[in-house]
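Missing here: one protein chain of the complex. Every other protein chain is in place.
Moving on to subunit A:
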């Protein structure tokens, strides 16, 4: 009996001694699990928008206001997850990634006010489809969303604070650059929303005003980029960030009028600095130089000036648009993969026959290569399209007109008036004949 008791006690003691160990082990595992769990949740939520398929279908058909409020709840949730994670696990190996998430557009609530006046609600529930100018209507809806500006400013400040703290940490310089770029990107996006939603109508006559306006608006971002360039000039990629920024600023809906100014800015900067022999600065200089050169080539595309193009067509005749001044010319950008382009051909042929002797010309510019020659011939024979055709992706072509003019939607149909200026870029279907008559001057009384 006694022996048994001792055994029980010893076993009991052994168990008792190991319990704290087990608890301790469990706890560390738990902490890692908690952190890992929080991370997995954050990582999967970062791009999750809706439950597939029902909620997503609802979202697709919801009103403008419902969609924005739904996004708001998702985005707010993401921000909370990221903030909680960074608060709780400042030493986590995922901290850096979480901070980049936090500065990304998927973690960007609009801070829509809790109180929305009924009249605004009505406006925000309207469908842009019935509006005359859908884009303009959508922008005016975006502008009408009431914003809790104080909450937004707080959030902007919090992001900046987290970045400053991160820059003092012992993270790598690559990581610090990435974070600083992300912060710049966040602020850029906000500036871009504000600018784009205003939907500026820039008239030709006011071009220098808009250049000055846009420069003043966007220059702070170039300056911030400049200081990052010199701070991190030893790190690869910094020049590609600059390229991204300039490309975005000069997008069609933002400030295309600044493209040249921006590149000239970085061209001069990289030429006149004492750091000009550093690898990244040299890369930037080369980039700015090539972009400026391409821009000079694009000058011909200024549609207030006559269009210039020269090429040799499939039947080996040489075409120079300069020789066609005095005629109304239709440039048909198409490809053999584009059924709507092909369907249109017989009608264009009819117009071509009807108005050719009055000075109407058609030229086809196909986004096809030499190997598609047979296909192109088959199509134009079948459709009885008799006008000259040019293979825009042929072996002798360096830069195709489709890529030079960034034509990705086909067909794109440009109509040139007698002076060679582009007067219409959608001269198709029912619109075509009245336009031909107008620019040939046939409708004058």
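By definition in this document, a contact is a pair of C-beta atoms (placed from the backbone, for glycine too) under 8 Å apart; a residue touches a chain by one contact, two chains touch by 3 or more; residues count from 1.
Basically, contacts and distances are computed from a predicted model.
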Undepicted complex member, UniProt protein name, chosen from "Thiol:disulfide interchange protein DsbD", "N-methylglutamate synthase subunit A", "LrgB family protein" or "Peptide/nickel transport system ATP-binding protein": "Thiol:disulfide interchange protein DsbD"
Residue of A:241, A:266, A:311 or A:352 touching the missing chain in the full complex: A:241
Per the touch definition above, residue among A:307, A:324, A:342 or A:362 touching the missing chain: A:342
Hidden partner chain, touching residue among A:95, A:137, A:155 or A:188: A:188
Contact footprint on subunit A, counting only the chain that is left out: 33, 36-37, 40-41, 44-52, 56, 60, 71, 104-106, 108, 138, 181-182, 185, 188-189, 192-193, 196, 241, 244-245, 248, 335-344, 375, 378-379, 408-411, 428-429
